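Below is one structure. I have some questions about it.
Just one protein chain is left out here, and the rest sit where they should.
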Amino acid sequence: MPIKGIPIPSVARNGVGAFVKPCYKITIQYCNWGGSSNGVRQLLSNGKLNNLALENREIMFNIVKQKGHPRLTFHYNNDSVKEIECRNNTDGEILKKLKEYSQNSGNKLFKYNHKVLSINDSVRGIWSPMHIPKEHRHKI
Amino acid sequence: MLRQVIKRTAAKNISLVRTSGYVASRSYHVTKFDSRLKTEYQLLTDYSSYKHTIYTHRLPESTAEQCPLLIALHSRLNLPKEYQLSTLSQALNMQQFGSDGLANNFGLSTLGKNLLSYYTCEYLVMQYPRLPMAVHNTAVDAYMGKLTLAEIGKSWGIEVDTVSKLQHFLSQEPEAMKYGRLRFQLEEEKNTVKEDGVYELSQVEMESVDTNNEFIPKEIEAYASAVQAVIGGLYTHVGENATKAFIHDHILSRKLPVDKMFQFSKPTRELVRLCDKLGFTDPVELRLIAETGRLSAHAVYVAGAFVGKEKLGEGVGSSLKEAKTRAVVNALMGYYLYSPIDQDGNEPKLPSEAGYVFEEASVGGGDVAI
């Protein structure tokens, strides 16, 4: 055969075509006795969590009753898990955390000092000094 | 002491199974007793009384609705209302005769695989009609190979059911939970204690080990078949157009590095043959366009592949040979990666779209033999 194919996998681009929310499961662990779980207990009883779960049907909410301080565990589709403490937080604060971390992608936080992150080749190509007419080239 | 004995017998069993399988494949067929089939008989020696009493059935919709995993997956993938949760659950079942007697995803997965390969090939052929066969196959594999599909399955947030019946019972988890997980492990596999960093191959995996000592793990296979089955299920529920849109959104929207998939063995000879085939009268010439620092340690040459006055390709290299080869490869890529556009400058319609018009450019000219 003159040409062989080099097996290279295609690259996922979530958000091009379809978008699948990266956070697929949230585990809310609380204690039925401890005072630090007050906020979670309120959240569970006043129906705010139900509303959140109805708004985010793509996320599975797992409520675990366990002794100790409450904690929120976020599972993302890149196998990463984020554990967030929420001891002594009010229900509003917990709701804020739930909303914030459910919108993450699970990747490590990073600061990008440019505006656009691209995996495509440059449309215009790369400038080359060799393609300038000979008389205009830089002479040493 | 007791533990040692058990270990030994277990090891013996494994070796026994392997030798018997070996003999069977060599000389004659041996009927193996498969406990999953729940065979019943009146008399051990009366073979006519043997019958399998397993009946597979579909999961009732009411049970599937109690599984939050399925509901979440359904809305995560933005599936239409008509798509039943029981079908979604069936798409995640890879066990042939599981202990729960549920129908598996074999049919759905086959259907999905065929739909996938149809739409992927259609898209690729219309995008790059001149792609050589080997590269075309690699590109199809990059879109819908098992590894890619497994990656997609994982990104859909599908979990593997690794919880054994006992653990299930101890953790007081509702029964319906397991219907939303990917089921491919046998009950006895779930119970085996796993050593960290050691992966024991199953019989099927042993057979799939290729010359590079690579194999496709069962989990990858299961994820891939689940993704195919979800697509097959979509087709059975809402038909062709929605399935096509789903495939385009989830699979064909991935970036395909097709320009990195070419491995040429004799590019210059190939270009000459190609130009012959295309009927170019002028000979192929490789000319130096520009150069700098010929006598320095870091020389740069720019070479071009020309036919008469037409430049087919251009390459930059640190030696004349490298620049020439790059120019030739660039020219070949220009030919192979050609994408047609229609008269208005738009992307040509796919044959499965309404208003498709055949155009000569959408058909490749065949491979070049060297």
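The chains carry the letters A and B, assigned in the order they are written, with residues numbered from 1 in each.
Keep in mind that, in the parts below, contacts are C-beta pairs under 8 Å (C-beta built on N, C-alpha and C of every residue); 3 or more make two chains touch, one makes a residue touch a chain.
The definition used in the following text is that contacts and distances are computed from a predicted model.
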item	value
Choices "Mitochondrial inner membrane protease subunit", "Phosphatidylinositol N-acetylglucosaminyltransferase subunit A", "small monomeric GTPase" or "Large ribosomal subunit protein bL21m" - which one is the UniProt name of the chain not shown	"Large ribosomal subunit protein bL21m"
Residue, one of A:Asn14, A:Thr27, A:Gln42 or A:Thr73, that touches the chain absent here	A:Asn14
Sole contact to the chain not displayed, among A:Leu54, A:Leu117 or A:Ile140	A:Leu117
Touching residues (missing chain, whole complex) on chain B	255, 339, 341, 344-347
Missing-partner contacts on chain A, residue numbers	13-17, 19, 21-22, 100, 102-105, 107, 109-112, 114-120, 123-125
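The rule is short, and it goes like this: only the chains that are shown with their structure count from here on.
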item	value
Chain A-chain B separation of Cα centroids, rounded to whole Å	26
Touch list for chain B against partner chain A, complex	68-69, 71-72, 75-78, 132, 134-139, 141-143, 145, 147-148, 151-152, 154-157, 246, 248-250, 252-257, 260-266, 270, 289-290, 292, 300, 302, 316, 367-370
Residue ranges of chain A in contact with chain B within the complex	1-14, 16-18, 20-22, 24-25, 57-61, 75, 77-79, 119-120, 128, 130-131, 134
